[in-house]
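One protein chain omitted, others in place.
Order of writing sets the labels: A and B. Residues in every chain begin at 1.
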Amino acid sequence: GEIVEAPIKNNENRIWVKYHEGFSDAVKKNIRWSDLF
Amino acid sequence: MPSRSIEYDEVTESIPFGDLVEGGPVISTSSGLMILEIQGDLNLPQRIPDKLTETESEMYVQDESSLGINTADELGSSGSHTAVKFGKLDIDGKRATLYIGSSQRLVGTIEKIDPPLGLMRILSESSTEETPIQVLDVIRQKAIFRSRPLPIM
């Protein structure tokens, strides 16, 4: 039969979403001046 | 001791935030900003890959201005940006569908962001004078995709 190729096949070029099973609850962090500015 | 002032003239018009208008959610702000949130990682290439099929090449644009969108002026960013078309978004009422690449379909919803989010641009300090930080816009709604991607049928 005919092989149907996806438009973007090799992994390097592929655009896709890697799903996260559980939503990791947000972590609140103290930040320093140099982290932001 | 470091300090930086903030300017928010751009957003004062939208304050105070009233109730969102009912009937047909408008996902983007009046200046055209919007947020997409996906429960997962979105894998995008960092640069245009070397070997591309014709179909693939069509997804890349060397200069975003060819798309008819100009981010440079309003966002204060400079230079031309290479972009990739990574999907398609359909909005139907509160429901949103996001097609990623050529193989995934994500089903999500339009939701209110509470509290709303202000978009700031923080550029590194110039050595001579302090550059104020700009609050460019306030975003109050987003399209969020929490479920596992489905195949495109």
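By definition in this document, a contact is a pair of C-beta atoms (placed from the backbone, for glycine too) under 8 Å apart; a residue touches a chain by one contact, two chains touch by 3 or more.
Please note the rule applied: contacts and distances are computed from a predicted model.
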*Looking only at the UniProt record of the hidden chain, which name from "26S proteasome complex subunit SEM1", "Sister chromatid cohesion protein DCC1", "All trans-polyprenyl-diphosphate synthase PDSS2" or "Trafficking protein particle complex subunit" is the right one?*
"Sister chromatid cohesion protein DCC1"
*Of B:L52, B:V84 or B:V107, which residue touches the hidden chain?*
B:V84
*What residue numbers in chain B mark contact with the hidden partner chain?*
1-6, 8, 11-12, 15-17, 27-28, 32-42, 44-48, 61, 64, 67-69, 71, 74-75, 77, 81-90, 98, 115-123, 133, 135, 138-139, 142
*asked:* Please output the residues of chain A touching the missing chain, sorted low to high.
replied: 17, 20, 23-24, 26-37
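Assume only the chains that are shown with their structure count from here on.
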*How many angstrom between the C-alpha centroids of chain B and chain A?*
16
*Would you mind writing out the residues of chain A in touch with chain B in their complex?*
6-8, 10, 12-20, 23, 33, 36-37
*Residues on chain B engaged by chain A in the complex (per definition of touch)*: 2, 4, 38-45, 49, 51-53, 55-56, 84, 86-87, 100-104, 106, 122, 124-125, 146, 148-149
